[in-house]
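The other protein chains are all here in position, but one chain of the complex has been omitted.
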Amino acid sequence: MAQTNKNKIINDPVHGFINISHPLSFDIIEHPYFQRLRHIRQLGLTYLVYPGANHTRFQHALGAMHLMNLAIDTLRSKGHEITEAEAEAASAAILLHDIGHGPFSHSLEFSLAQRVGHEAISKCFMHELNKQFGNRLNLAIAIFEGSYEKKFLHQLISGQLDMDRMDYLRRDSFFSGVTEGAIGSERIIKMLNVVNGDLVVEAKGIYSVEKFIIARRLMYWQVYLHKTVIAAEKLLTQLLLRARDLTQQGEEVWATPSLYFFLRKSIVKKDFEQSSDGKPSEALLNFANLDDNDIITAAKLWVNHSDPVLSLLARMITSRKLFRVKLQNKPFAEQEVETRKQDLYSLYPTLRGMGKYFVLTDSVSNNAYRSTEESIKILYNNGILFDITEASDMLNTKILSKDVRKYFLCYPKEIEK
Amino acid sequence: MAQTNKNKIINDPVHGFINISHPLSFDIIEHPYFQRLRHIRQLGLTYLVYPGANHTRFQHALGAMHLMNLAIDTLRSKGHEITEAEAEAASAAILLHDIGHGPFSHSLEFSLAQRVGHEAISKCFMHELNKQFGNRLNLAIAIFEGSYEKKFLHQLISGQLDMDRMDYLRRDSFFSGVTEGAIGSERIIKMLNVVNGDLVVEAKGIYSVEKFIIARRLMYWQVYLHKTVIAAEKLLTQLLLRARDLTQQGEEVWATPSLYFFLRKSIVKKDFEQSSDGKPSEALLNFANLDDNDIITAAKLWVNHSDPVLSLLARMITSRKLFRVKLQNKPFAEQEVETRKQDLYSLYPTLRGMGKYFVLTDSVSNNAYRSTEESIKILYNNGILFDITEASDMLNTKILSKDVRKYFLCYPKEIEK
Amino acid sequence: MAQTNKNKIINDPVHGFINISHPLSFDIIEHPYFQRLRHIRQLGLTYLVYPGANHTRFQHALGAMHLMNLAIDTLRSKGHEITEAEAEAASAAILLHDIGHGPFSHSLEFSLAQRVGHEAISKCFMHELNKQFGNRLNLAIAIFEGSYEKKFLHQLISGQLDMDRMDYLRRDSFFSGVTEGAIGSERIIKMLNVVNGDLVVEAKGIYSVEKFIIARRLMYWQVYLHKTVIAAEKLLTQLLLRARDLTQQGEEVWATPSLYFFLRKSIVKKDFEQSSDGKPSEALLNFANLDDNDIITAAKLWVNHSDPVLSLLARMITSRKLFRVKLQNKPFAEQEVETRKQDLYSLYPTLRGMGKYFVLTDSVSNNAYRSTEESIKILYNNGILFDITEASDMLNTKILSKDVRKYFLCYPKEIEK
Partner (left out) sequence: MAQTNKNKIINDPVHGFINISHPLSFDIIEHPYFQRLRHIRQLGLTYLVYPGANHTRFQHALGAMHLMNLAIDTLRSKGHEITEAEAEAASAAILLHDIGHGPFSHSLEFSLAQRVGHEAISKCFMHELNKQFGNRLNLAIAIFEGSYEKKFLHQLISGQLDMDRMDYLRRDSFFSGVTEGAIGSERIIKMLNVVNGDLVVEAKGIYSVEKFIIARRLMYWQVYLHKTVIAAEKLLTQLLLRARDLTQQGEEVWATPSLYFFLRKSIVKKDFEQSSDGKPSEALLNFANLDDNDIITAAKLWVNHSDPVLSLLARMITSRKLFRVKLQNKPFAEQEVETRKQDLYSLYPTLRGMGKYFVLTDSVSNNAYRSTEESIKILYNNGILFDITEASDMLNTKILSKDVRKYFLCYPKEIEK
């Protein structure tokens, strides 16, 4: 009876109806750690450029679970055994794969939790949930961590053609309105197969894979690494850094208790781990309370702070006066950075010495296909496997496996000459 | 040159590309009063039921502007004169038609600003902006208020087939994933015409109008008045009421300054109006700072408040333990409400006397077509006009013009028998 | 192994991928009787008005089979037993439900096979196939004819909410480009259930059913009974009648052998039935050879025929000079018909006496919901059933169950005054 109630259908604009088929999935979704993802935008500040991109990590996790169930059905129909326990665990693992993301994580990871990646935090959450759920997540964690014998289950969660990517590329394309980034997730999933324990794509799917790679690349340059998105993320990073610096210098900076926890001290990975008494760490509990609302509310309040750096950065982000961004293929000369800072000081003498918050340079990179990572294997009728870079005569294999790195310089628009 | 920069294209998942064609539109969109709509969800708490429904009033206003431009092109192509000044003003008016909405307005209007409708606040914003813009909004305001001679321009903003509805029905359907609510906005717009100064629909559009009315009805019962959405909105209303009551009783209740302004005193319509010195009122300035983030952040913090009512309500909303809702066609007996309260007290003795915050009854209504409102006129080839309720042999005219009212009773699930 | 080859996936622009899941379905689809549907447009001459409407009865039958499989999955998931044999038979029955349609059947049934409906011919085909398939269609035929005990299986094939309508409304809407006719087939199917052996819709589906009825009505007036479509169909009817009359008068009229068979003699229902030796009838064999190509090729050749009636009608249809159509709510007076004929004779003296081929009157009707037919039953949570006309407060029940009949008069445009 309880089980019946756990059978639920959710409307999803991308995939239509999503069934929650496993009671374990239902229990995960109901948990506050997961519900919290309702308030964390999948694409952070991207909505400042693409106003439709307000979709959340909650929706994405459900969508990826839906595709996982499709993939499992497909592989079973091709004769590969996947037990109910494995199916349930794979669903749970994909639901939880991004649970460790904080709000605006591109900014957060570079400021408040700069040395801790979201994968590590995801694992902390999983182990904590596993305890609460009486070890029902054992198999899910084994699959997630890659220690389970059926490798392909792990590859469905984390690999070149995992259900994470299958969902987020379509979803981000859908909500941003960059329709060209849409990929044929359903079609690629129908062409998946397993050979020697590895996930492969049948040969007739080669053009779909080519298109997937090109669409991913398009989404990178057009959305994920969009100049103005970078400008917004860097601005938020600087704002949070300044708030942390002030807090640690003893200045009073308003923040919700959970945000304050991260401003007040420098958190490292170890802080997230369970304490010896088996209780969740203070860092994890505070992280579990943090979402987009804490950050935006704080930014709005900081507009009136007495510190000129904090208030100016806060005003810039809340009124959408973002940094100007210059992009180029080689690092910016130190001299150029210095000149910009001087320009800033000429304009705002009170900011003298604070240039590092307003003028900064860094780089972003995107390689559409990482050959050092696990590769996409194409299965030919005769049973032979080729890597996609060999199988496709089209894709430039050298480029594919090479980082494309772009350097950027951010500074306030007012000092544009 | 400035104008060139004000020419912008925005990606919209619903309509494709949206052009900002008028400099005035550009200036409105850039203004912080309008940018604030980026942080106000179009459908309030509906995302707790339809996880895709995170779209904002910002997107909706842009979409409605886009359809306004289409409608103006259509009417011009049918020989009706619309000057550039009128087109610009109509665009501005539709952009601003919802500017007075606060966060979660269904809850806010019933708690903090309960005697002030969003239309009144929209007008205050418009007048304030008009002052800032050197009276460039004079014509837009006249059209919005219905005082301009070309009535049909007002009807495009507020009427049975206005661009507001044309956008929101499609948009809400799109993001909620309730695809059946989708309407053929573009097709209806192509069939608009003007007769004797009134907006009419050409006869071949009659089936599209029927379908529009049915789709609107479907969206009402399936989305806008969805039981669980009501449960969430009422819960938030009660939370805000409790926070206000405590504040006004002198208890300390954390809130952002702008939210605190509304908790601290009972605001009436007059408070929003310009002061005699022509400056914006304090109420308006605070309202302009308020968005979804203030409310959700406060609710998260209130979970740990010492007042058992406030903390329980806050915990319910943040962990999505919503009210149970019973619906029926007639009012609930007082006795039933009383019984539920007693059940609550038996379960939680500390809540004795606080029943009004947890057990409440009210009603919602929807009439798909209000004949007392301006009607939908259908234009036949011979030039004769009929009201849709006469022209359509299908739609039940008595029902169409009658309120469908449903009564609901909300109470915590735990006291369900 | 043979079975593996019979597992096939077909691309369908409407539903995505269609799986042929049963070997029996595969064998039916491969049969020439079924392949012939590739050359019979679903909507006859409608492509002369909606150029996209070139989709065929072949596609529709596959689509309906796909939805049947979805419906069976849904009902099974709700605990209703449907055996593999029943599922296979239901698939076969829906595949074959329209097999008896000839080319342009609206015209054909009114000219060459005027006394034989397509349902009767479908049955003849089914019995013939059953013989060829060694009685593997026994159960399918029982379901199709309504004699099988599980009534709901028949209702899925022929009823108010059958898979035929679920497919054709979406498909016709999709290909004609009249997007507003689209219905949420998948959503309605998810809400199907069985009570006392009857197919019902769960209460939460009531708005979807309302919308289905309104969409169906829209498709009727906007597509199926579109004035110009009627004009084309009636023109073709007249052309075929003239060809038959000439043939039966001994004139030489070119036609493919199969078409000639139907021109030469008046075929009645009995002619289609199996001869006593169990062989398929000559009528059936010729019918099985007939498709859109026979008719259009003949029309093109008849343009040069010496008979002025045949050649004029042929020229009209091939160069798309269709009849003018007048519509009204009451029958046309005989006098008006006569006047039009006289106008025709004044213009073309050689056509004197041939008026019946060029000036004609008839009627079309559409009732969106036939209460005399089996009704749509809505299932409430308490287990009570209501007819949709009682359950919906919106739909005008009197209108719903009443024929809407429109009378039309067709005549050549040249005699328009």
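By written order: A, B and C. Residues from 1 in each chain.
In the analysis below, a contact is a pair of C-beta atoms (placed from the backbone, for glycine too) under 8 Å apart; a residue touches a chain by one contact, two chains touch by 3 or more.
These numbers were taken from a predicted model, which means no experiment stands behind them.
Only one residue in the set C:38, C:264 or C:279 touches the chain that does not appear here, and it is C:38. Listed residues C:178, C:215 or C:263: the one in touch with the omitted chain is C:178. Residues of subunit A in touch with the missing chain: 179-180, 183-184, 187, 207-208, 210-211, 214-215, 217-218, 221-222, 368, 393-396, 399-400, 404. The chain not displayed touches subunit B at residues 9, 16-17, 186-187, 190. In the full complex, the hidden chain is touched by subunit C at residues 10-14, 16, 32, 35, 38-39, 47-48, 50-52, 54-56, 58-59, 62, 174-179, 256-257, 289, 292-294, 296-297, 300-301, 318-320.
Just so it is clear, only the chains that are shown with their structure count from here on.
Two copies of one sequence, subunit B and subunit C, touch each other mainly through matching residues, since over half of the numbers at the interface are common to both.
Distance between subunit A and subunit B, defined via averaged C-alpha coordinates, is recorded as 32 Å. Subunit A and subunit C have centres, each the mean of its CA atoms, that are 51 Å apart. For subunit B, residues that reach two or more other chains under the stated contact definition are 179.
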